[in-house]
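All protein chains of the complex are present and in place, except for one that has been dropped.
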Amino acid sequence: MIPSTPPLTVAPSSELAEVVFDDEMEQAVKALLARYPTTQAALLPLLWLCQDRWGWISPGVMEAVAARLALAPAYVEGVVTFYTMYQRQPPGRYLLQVCTTLSCQLCGTGALVEHLKEKLGIDFGQTTTDGRFTLLDVQCLGACGEGPVIQINNDYYTRLDIQQLDQLLDRLE
Amino acid sequence: MEPILLRARGTPSSRTLASYLEAGGYQALGKALEMTPSDVIAEVRASGLRGRGGAGFPTGVKWGFVPKDNPRPKYLICNADESEPGTFKDRELIHVDPHMVIEGIAIASYAIGANTAYIYIRGEFATEARYLEEALSEAHRRKVLGSNILGSGFDLDIYVHRGAGAYICGEETALIESIEGKRGLPRLKPPFPAVVGLFGCPTVVNNVETLACVPHIIARGARWFADIGTEKSTGPKLFSVSGHVNKPGVYEVPLGTPFNTIIDDLCGGIPGGRALKAFIPGGSSAPVMTADKVTTPCDFESVAAAGSMLGSGGLIVMDETVDMVWALENLLTFYAHESCGQCTPCREGSDWALDVVRRIRRGRGRPSDIDTLLRIARFASQGMTICPLGDAFCEPLRSFVTNFRGEFEAAIDRAEPLSPTKTPILPVRSGRGLFGI
Partner (left out) sequence: MLKLTIDGNEVEVAEGTNLVEAAALAGVEIPTYCYHPGLTVVGQCRICFVEVEGMPRLVTACSTVAQDGMLVHTDSERVRDARAAVMEFLLANHPLDCPVCDQAGECYLQDYSVEHGLDSTHMVDVRRTFPGLERRMIGPHVVQNQNRCIHCTRCVRFTREVSETNDLTMKSRGNHSYIDTFDGGPYDNPWSACAADVCPVGALTVKEFRFRARVWHLDETDSVCPGCSIGCNIEIGHLNEVVHRFVPRANPHVNGWWMCDYGRFLAEGLNERDLDRPQARGSAPSEEPSWAQAIDRLASFIQASPPPRVVASANLSNEALFLVRQVLRDHAGLQVVVPVERGEERKMKNGRNEWVSNVDAHPNSTGARLLGFDMVDGAGLERFATADDAPLLILDNRAHPWLVSEAAATALSGRRLVVLGRVATRLTEVAELVLPTASWIEADGTYTSSTGRVQLARRGFAPRAQARPTWEILDRLAVALGLHDERATSPREVFTALAEHVPAFGGMDYYRLATDPGLAVMGEVPHVG
């Protein structure tokens, strides 16, 4: 029985144009700040907090983060764009991150990729029109012994063949 | 060899504190807290433990670099960024026995005088980060972490800090920059992290597996540890075996075991009985080795003598069906994607080499391309760059082209000759045509 993955909560652009942290966020921020001697060090964890809550990092999110940590917005954007996991556009409910590095390729990722592109009708970097899936090619996911590996949102799915992949995707709403 | 690091594999609920205590866990911490920090360092030095993240630097020596008279707080960082292609042993350790890692972090922190430790874990390991948070929670409740651990007067807080998708943050100074909330750009060295590291304070960065060895060294002694493996490469080592083997996975062997023992005996050989063509012993940054070298013992010295690197022990096995030009293109794609972009040779060289190999594969290779690739490999490594990522792409580049030169030459020979009028003079990709600029 292949387990399932909960969908991402993705806030629409209009909601993330101007961002204000509510009390719950503020509590979480304070807890983060207590772990480091500088406020700047809370940047990556705070960005994760925002992405977990809203699904992606909009300019409004960056401005709110920058203001909260007393950093320049341009600086924050420089950091956000350096790391590939922070989404800059609203993603689909399921981020299909396919490892395309050597060991997985030796286990047959190529066939899975062809199948995915055909089945979903999209290429890498695109989202299906119904907002369900975003297909991404990513670098080595660190589970090479169980290849081919696909990470869906936070979960690793390993040793997939086309059948299992189809069954899995069909269960993701 | 009895399983040491992976002893809990197969045990139900092996991640729980109860299970770890039952196996004798945290006794080493108790023992270490009764020693002086200097004695702990001496014990680890005597064990001959060498860094398991790839560099193979003697761990006890690294700990000894932390200046004792420096008034600033010290930090220990556990490097769980594991992003080197072919390497997945740290993930296994965290899945099977996170408390072993935590105990190692605690002993190491005590040895260098750190009261705060961070586990920098790659962003993709969301599940593993959760396992660590759960284990840390348990450890705090049981008072093997926090203030006055086991009544020793030693305080330690360990925090999990998630990365966000950057292989370069596995390099210790880039990792430190990333924790500090910056782009993960490696720093110039000197100064070294042991003197000026996280937040400008003395810092030691150790790999997950390195730290996992520490409780065993303290519990059973440096002599016991040094008796495993070879004289200069002591202790057990986890090998992540992937690619064309029947039973890929993480295997724990004494250092010095020949590679064919791992591939054939432990991993069940190559599927379909096909022949071995090449293998990469230590993660993709290690030079590729030809099949005739498969009897090389897997220790730092022997692998270096055979022309490669033990590295992280990420063993990628390739059989006779693999197109080496294709494999090199795949690896160069990885490095070009991961280059931080700071310094000229790596930023330009990684992309350039990828363009050349891609072009060769697509039937547009030129006879001069091989020399170009070797020139790039020469000038983006050996100190030309700020950090070893330059060497990390130059070593595969050089070794693939050199060891499998015939395949590259054949691909170039197959290329259609370019007519002079088709040679690009002013390549324009802005999409508006040559005179639309």
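Letters A and B mark the chains as written, and numbering starts fresh at 1 in each.
Throughout what follows, a contact is a pair of C-beta atoms (placed from the backbone, for glycine too) under 8 Å apart; a residue touches a chain by one contact, two chains touch by 3 or more.
Predicted model, so just to flag it, every value in this text is computed and none were measured.
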Just to verify: which one of B:E134, B:E180, B:E301 or B:E348 makes contact with the chain not shown? B:E348
Contact with the hidden chain only, please: which subunit A residues? 59, 62, 72-78, 81-82
Against the chain that's been left off, what residues of subunit B make contact? List them. 166, 183, 188, 336-345, 347-352, 355-356, 359, 366, 368, 371-372, 375, 378-380, 382-386, 424, 426-431, 437
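One rule holds for everything that comes next: only the chains that are shown with their structure count from here on.
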Roughly how many whole angstrom separate the Cα centroids of subunit A and subunit B? 24
Write out the stretch or stretches of subunit B touching subunit A in their complex. 73, 82-88, 90-91, 122-127, 157, 159, 161-167, 178-184, 199, 240-244, 248-250, 284, 314, 316, 318, 322, 327, 330-331, 333-334, 337-338, 340
Hey, which residues of subunit A end up touching subunit B in the complex? 35-38, 40-45, 47-48, 69, 71, 78-79, 82-86, 97, 100-103, 105-107, 138-147, 151, 154-156
